[in-house]
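Here the complex is missing one protein chain, while the rest keep their positions.
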Amino acid sequence: MLVVMKHGASQAEIDAVVEVIEEMGYEARPMPGAQRTAVGLVGNDGRVDSSRIEALAGVAQVIHVTQPYKQVSREWRPENTVVTIAPGVHVGGNEVVLMAGPCSVESEEQILAAARAVRAAGAACLRGGAFKPRSSPYAFQGLGKRGLELLALARQETGLAVVTEAMDESGAELVAEYADCIQIGARNMQNYSLLRFVGGLGKPVLLKRGMAATISDLLLSAEYILAAGNPNVILCERGVRTFDTAARNMFDLTAIPIVQGLSHLPIVADPSHGTGIRDKVTPMARAAVAAGAHGILVEVHPNPERALSDGAQSLYPEQFAQLVQELRAIAAAIGRTLTPAPGTVPVAVG
Amino acid sequence: MLVVMKHGASQAEIDAVVEVIEEMGYEARPMPGAQRTAVGLVGNDGRVDSSRIEALAGVAQVIHVTQPYKQVSREWRPENTVVTIAPGVHVGGNEVVLMAGPCSVESEEQILAAARAVRAAGAACLRGGAFKPRSSPYAFQGLGKRGLELLALARQETGLAVVTEAMDESGAELVAEYADCIQIGARNMQNYSLLRFVGGLGKPVLLKRGMAATISDLLLSAEYILAAGNPNVILCERGVRTFDTAARNMFDLTAIPIVQGLSHLPIVADPSHGTGIRDKVTPMARAAVAAGAHGILVEVHPNPERALSDGAQSLYPEQFAQLVQELRAIAAAIGRTLTPAPGTVPVAVG
Amino acid sequence: MLVVMKHGASQAEIDAVVEVIEEMGYEARPMPGAQRTAVGLVGNDGRVDSSRIEALAGVAQVIHVTQPYKQVSREWRPENTVVTIAPGVHVGGNEVVLMAGPCSVESEEQILAAARAVRAAGAACLRGGAFKPRSSPYAFQGLGKRGLELLALARQETGLAVVTEAMDESGAELVAEYADCIQIGARNMQNYSLLRFVGGLGKPVLLKRGMAATISDLLLSAEYILAAGNPNVILCERGVRTFDTAARNMFDLTAIPIVQGLSHLPIVADPSHGTGIRDKVTPMARAAVAAGAHGILVEVHPNPERALSDGAQSLYPEQFAQLVQELRAIAAAIGRTLTPAPGTVPVAVG
Partner (left out) sequence: MLVVMKHGASQAEIDAVVEVIEEMGYEARPMPGAQRTAVGLVGNDGRVDSSRIEALAGVAQVIHVTQPYKQVSREWRPENTVVTIAPGVHVGGNEVVLMAGPCSVESEEQILAAARAVRAAGAACLRGGAFKPRSSPYAFQGLGKRGLELLALARQETGLAVVTEAMDESGAELVAEYADCIQIGARNMQNYSLLRFVGGLGKPVLLKRGMAATISDLLLSAEYILAAGNPNVILCERGVRTFDTAARNMFDLTAIPIVQGLSHLPIVADPSHGTGIRDKVTPMARAAVAAGAHGILVEVHPNPERALSDGAQSLYPEQFAQLVQELRAIAAAIGRTLTPAPGTVPVAVG
């Protein structure tokens, strides 16, 4: 940690900083400069709580050299974490996992049609919401427990692993019962009570990046889950909010290699929410795989123009099937393969 | 609602839009233009769910003319809502309410010293956190229920109304029991399950704007609380996240007159989180009152350099006392007054 | 400067950093930590160019402790710079200077009417564009030289000082000839060739903050003008671009006290562009003065509904007159006064 003093800081103010650092059990190294003095703090084993120092007179800024997170850090664990969602579905290794399905579970007919279509195209995992966080209280909020039952039915028939969102503690318990992986949505990324709760449920968690979350914030939220005892966390880039409204969000694909440098946790990407526009989903799904994503989360609906939510960003099943062909070739171009759909054998390229 | 067709949309695609609009029970008015056709939807009583139309072929964009929120809107209720937190403490009228206190409740001695100081300076309401949402799981998380008991003790001694944050359902029940107003923090602004829950508790709610929330998002989150039966919502501007890190957040004071135009709900401002820097709190608190805020939320600590959180942005008690003098004069300049501290008489200016 | 090494940086990599620092003529102070080593650079008299060090193997991050700007810094010059635009019009002292007028100069009749109205209300300075940077090449681009002649005419009649924008070198020469202060607009804030050029013209410069400029960027752009020999620079906050489109820009009033802490240069605020909405201009102009701005730039048009540009954010003359009354009272509340209109005596408050 480096404590930068104000230009005109007095010697007494510098001494006070040194004193507080030593009182906290660390070593202080003043570094006088032409414009101002900085005081280095050494001897810390992890990030130091700087609140006391920041409040001292004469302090301009406190700069942390140590990352605020710990267990999620690649410095804590150098090898990649591979999260196994279901038998044969491993996220974080060399295989790219395709997770696809409708925004919301709407009916038995719809979810079964979607599941069959995405499995036929090559997906290994079914996505679909039973609990929907909607910005308006008057919009469709999902089928709730009935939606989870339908997802379980689709899994039984197709063998696809199931990932679905939970919005609160009671919902998370239900999701843990019916699904293979609990999704925490962007709006709840900093709902720390919920993070701690799902950390205790013993199921893999897919944690989406919040709309204004830095990569560091995302890792800190994952840290809450690991700190609660659950190492099986998959991060998900799904776009952030910026000044440009040309797309629904700004899809930050650079987050993929950055996270892979900072953390051992796997990271997948969601080009459907990342762009919000059907005909941009395909190029950006390709881009995500080319950037090194461990998986892709794509909205596919058997009948997008009848969808109860997100119809405008859902692929038609045939578009998804075409996309999977392209993703297979791009994965091969960088030495990777796609996880095969359940009950199928890997498809060779070329 | 206006459905804008793509440049090359065919007549059949335009007809399909008209058909779906009529199927939904509204009237469609095609408006051919030189570059493209637009189709107006009329006859709606509130915002229309546009998901089916957005997914249709040939549709470029759907533009909503009706606001997505309803009960929070000034069009729904033209007169200001005045929320009474405690006897004599009314937020939303002509008086400006000062809410002050430490970031966290740390000890009996600390909270009592803070309460006495802010009351002596002129505050009507005590703020202080018992449950703290911290970005790191390893940071101080607040005293919990013990913190609430200490706030209640401070209220008993000073007569100040108490506002404090809840992070989850069990915490909200406790806060409702001990405090006068339940604060929902920025990170939980879109925790819809929690919004619905506090909407059912019958206590006034102070709802902070999320870090990347538009003003429209803030109003929609308030709509969740009103839709659950609780009309007593106070909105709070506390800064949003932008590209500039010179301050902790970018304090969007224009949100105050904008909200006052769109909604009948009161809006207060928090210059402590809005700036994050002690010596910027005073000018920005003055600016907030000049912009028309119904109240101010300010962090004051009896001993900032010993604070367990946010010490660098907490005012010293004497700075707060000086600020109150300036706020009183600025309020007078625009024809308003400060709510007097409990047990005191209003102070005249000039 | 602090060079933070990667977690796994080897001793050889650390030694290479030390060597380069010493080769550059500074002293290196390695600070080993539990997670990583940092190397302090001391002995620098100003900001060090870190490009060579950033490119070295094993370097995670370079943190500058010294600000990148120099002459604009308060550390370089502790006393406020007061820029005199015209006799009696001093920006940067205790007086608040009101600059008002239409977005564009449109005709002799229009600019004279505007000048008379803002002078009568209490402005000391006339604003109005002769060269207009418009995002569309097909929009009204200003009257050019004819507009400057009309501004000079208005000055002659009313005694108001004139500030107007230049977009390129030839335009800047003309503006320097006809006006009292050369405005550089937000879109040209980082047009370094133009900054250098106006730095050589010997006239005061009003430099607007760019749409995505940090405060540090703004100060660096001002540094270009000072480095070219012109110390008379007035900074201007006019809103930045963010994710919220509720207002035209996000008006960052906290920039006022932040700039005043970092720099000795005066800073004014433009609530017209900062908000873009007529009925938000008044509260935000009040807020800017309460936050400590050295002046206000406001669009006033004798007939807004006939304006060729920015009609929707221009005040009616009577709204401006009312605003000036409120600003006078707010200035008094914080111990300041308004610069009187030319040929008038200061108005006392109360």
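Every chain is named by a letter (A, B and C) in the order it is written, and numbering of its residues begins at 1.
As a convention for this text, a contact is a pair of C-beta atoms (placed from the backbone, for glycine too) under 8 Å apart; a residue touches a chain by one contact, two chains touch by 3 or more.
Quick caveat, the model's predicted, so the values are computed rather than measured.
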Out of A:Glu177, A:Asp279 or A:Glu318, only one touches the absent chain, namely A:Asp279
Just name the one of C:Met24, C:Val42, C:Val82 or C:Met211 that touches the chain not displayed here.
C:Met211
Suppose we count only contacts with the excluded chain; which residues of chain C make the list?
47, 49, 51-52, 54-57, 59, 68-70, 133-140, 167-169, 171, 187-188, 190-194, 196, 210-212, 217, 220-221, 223-224, 227-228, 240-241, 304-312, 314
In the full complex, chain B touches the hidden chain through residues 2, 4, 7-8, 29, 31-36, 38, 40, 42-46, 63, 65-67, 74-75, 212, 241-243, 245
What residue numbers in chain A mark contact with the hidden partner chain?
212, 214-216, 240, 242-247, 250-258, 261, 274-275, 277, 279-280, 283-284, 286-292, 326, 329-330, 332-334, 350
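The definition used in the following text is that only the chains that are shown with their structure count from here on.
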Suppose each chain is reduced to the average of its Cα coordinates; what separation in Å results between chain B and chain C?
30
Whole-Å gap between the CA centroids of chain A and chain B:
28
Chain A-chain C separation of Cα centroids, rounded to whole Å
39
Residues of chain B that touch at least two other chains are 212, 240
